[in-house]
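As you look at this complex, bear in mind that one protein chain is not there, while each of the others sits in place.
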Amino acid sequence: MRNHALRPFLVIIGMVVVIMAIRLIIVPADFGTGDRGYMYGWHRAGNEAEWKAFAVKYKFNDEYCRDCHFENYDAINQSPHVIVKCENCHGPAYDHPASPPKLEIDKSRQQCLRCHASLPYHSSDRANIKGIDPDDHHPDMECSMCHNPHNPVSGESK
Amino acid sequence: MVHGEAWTIKELFVYPNEYVYWSIQIVMYPFMTGLVAGAFVLSSLYHVFGIKQLKDMSKFSLVFSFALLFVAPMPLLFHLMQPIRGFYVFMTPHFTSAIAAFGIVFSAYGAIVASELWFVYRKHFVETTLFIMTKSDKSFTDKIKYVVFGLLTLGSFDISEKALKKDEKMVRLLAAAGIPVACFLHGYAGFIFGSVKANALWMTPLMPVIFIMSAIVSGIALCMLTYIAASGIRKYYLKRRNISLQASQPEHLAAEEHLGVIKITAKYLVLFLVFAITLELLDLIFRGYTAVKAWDIIRSVIYGKDFFNIFVLQYGFGNLVPLVIFLLPGLTIKRTVAGALLVLFGVFMMRWNVVIGGQAFSLTFAGYMHYHIPFIPHDYETFKEGVFGALLIMGMPFVLFWIFANIFPVFNYKKRL
Partner (left out) sequence: MMTRRDFLKGVFGSLVGVALPVAALEIANPNKLYAQKASTRWVFLVDTYKCVGCGLCVKSCKLENEIPYDANITRTWVERYVITKDGKMFADTPKGARDGFALSKIALGQNRYHDIRNEDIKKAFFVPKLCNQCENPPCVQVCPVGATYQTSDGIVLVDRKWCIGCGYCIMACPYGVRFFHPVHKVAEKCNFCYHRISNGMNPACVDACPFGARMIGNIRNPDDPIANIILTKRVGVLKEEYGTKPQVYYIGLDKEVR
């Protein structure tokens, strides 16, 4: 070696080459600058498809429920609770009825108090919802013991 | 518990996802890299500016800087939620992020220190390898040493005067090149925080400069401490081997000359300490004067809940007291040790007050987060981001230094091979 002073430099170059070689193996081929440029778009392109393929849980399509559950569907449609979707209380449908065969209903007090705990906030629509004082009104009972969630106004208790 | 929930107490109105995510290890990281840079700069003071009294010190601080260099990424490995993926910073760096650029600067800096060490110790590698080669009866450790030191020579066995002069020239070159890189290294740490517009405390253009100044201060303080410790340790070793000081080291400094070195170094320490204090006070005054939206909550943090940490611990014990210690006439070694320890404490508190302080108030500006560093580790998370994780990092430089000192001997007396 003509100039031994360059030896460490060669070691460093060697390390850089090793890193570049590892890069060829580790970094996926579709990693690059996307449509949003380098600052906002530097990513692995394949990830977009991965997110698009993420499993859907809620259908949020009450028509889907109607075919089998038409009684409750019709009842709730004629009540102020028409705005509440089936899955808001019955949970996400997933692939019901294939899987799961039965959905778990949220019958807790807390589920109804979401809207019906009386809060007199007149600068929001909350004040327009009929409500109760949770500590006064049967604090240890489920609301559905007396109130029919599918027909809260004129429906008899279940 | 989600990450951060174990050590965060929320008060008043805080967003649901806010926790102290950047905790003790993110305090340790700039502290460690600051020591790396400072130790290197001190070493360069001899090689570049030829301050002869720092000759012994420069070898010591260079090896210590190298040991610190290996410790510096450890807080990050503890902090990352996916530490195995840490090297992705080198695979797909996103240079719009200060952290990505930091990775490259840090590696470049590591290359410079490693290269400089090679040139300083090449003669030792060659001599050791050749000596073992001549031994007829090689023990197992001898064989290991032969391989290790042989590899470290990188195949260049020429230790003629000419070759050694070349070595010295390269050391000077690398030491000089390393100084701006060391400044860059720490400027970047400041940039990481100073550029976060979402954090009202971090966001200031002064942050990179404040970080550089306090890094230099911490480096000088650490090297003053190690210099005093090293001289003391060497005296102890020589006494144990019954070698007289004069016989082993004709150019060994007498006690007064040691003090002279300390006094000169202390002058530089005071200079940079004054810079650091000035910048921090400037930042505080500007914030109070301009009183932007965040000022109300920041003021309540700085003058309220963090008053003790900032004004008593950092400015008081960490800046003012050492300043007085170093400015009063008649500086002694004992006073220097006290002053340097306080300075290091002050720099640590500065990192703490920036990192933790910046997360002490909520993004809502209407709530607070209290950081309670985990003491007893219940799981890996409360260990790595707790007191014991921090202590492990603090102790590592000394462990590594002890290991490295076997490869890069830092004391000049001839050891029995």
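The first chain written gets the first letter, and so on, giving A and B; residue counts start at 1 in each chain.
Everything that follows uses one rule, which is that a residue touches a chain if its C-beta (ideal position, glycine included) is under 8 Å from a C-beta of that chain, and two chains touch if they have at least 3 such contacts.
Remember, predicted model here, so these are calculated numbers, not experimental data.
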{"item": "Touch with the omitted chain, as defined above, among B:131, B:317 or B:365", "value": "B:365"}
{"item": "Of B:10, B:55, B:166 or B:305, the one touching the omitted chain in the full complex", "value": "B:10"}
{"item": "Hidden-chain contact residue, picked from the options B:162, B:197 or B:334", "value": "B:197"}
{"item": "Footprint left on chain A by the chain that the document does not show", "value": "1, 10, 13-14, 16-17, 20, 31-44, 47-48, 51-58, 60, 83-85, 87-88, 91-92, 110, 113-115, 117, 119-126, 129, 134"}
{"item": "Contacts of chain B with the absent chain, listed as residue ranges", "value": "2-5, 9-19, 21-22, 76, 79-83, 85-86, 88-89, 91-100, 103, 192, 195-199, 293, 362-367"}
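Rule of thumb we're sticking to: only the chains that are shown with their structure count from here on.
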{"item": "Computed distance of Cα centres, chain B from chain A, in Å", "value": "46"}
{"item": "Chain B - residues contacting chain A, complex", "value": "90-92, 94, 96, 111, 114-115, 118-119, 154-156, 158, 163, 166-167, 169-170"}
{"item": "Footprint of chain B on chain A - complex, ascending", "value": "1, 3-5, 7-9, 11-12, 19, 22-23, 26-27, 31, 38-39, 42"}
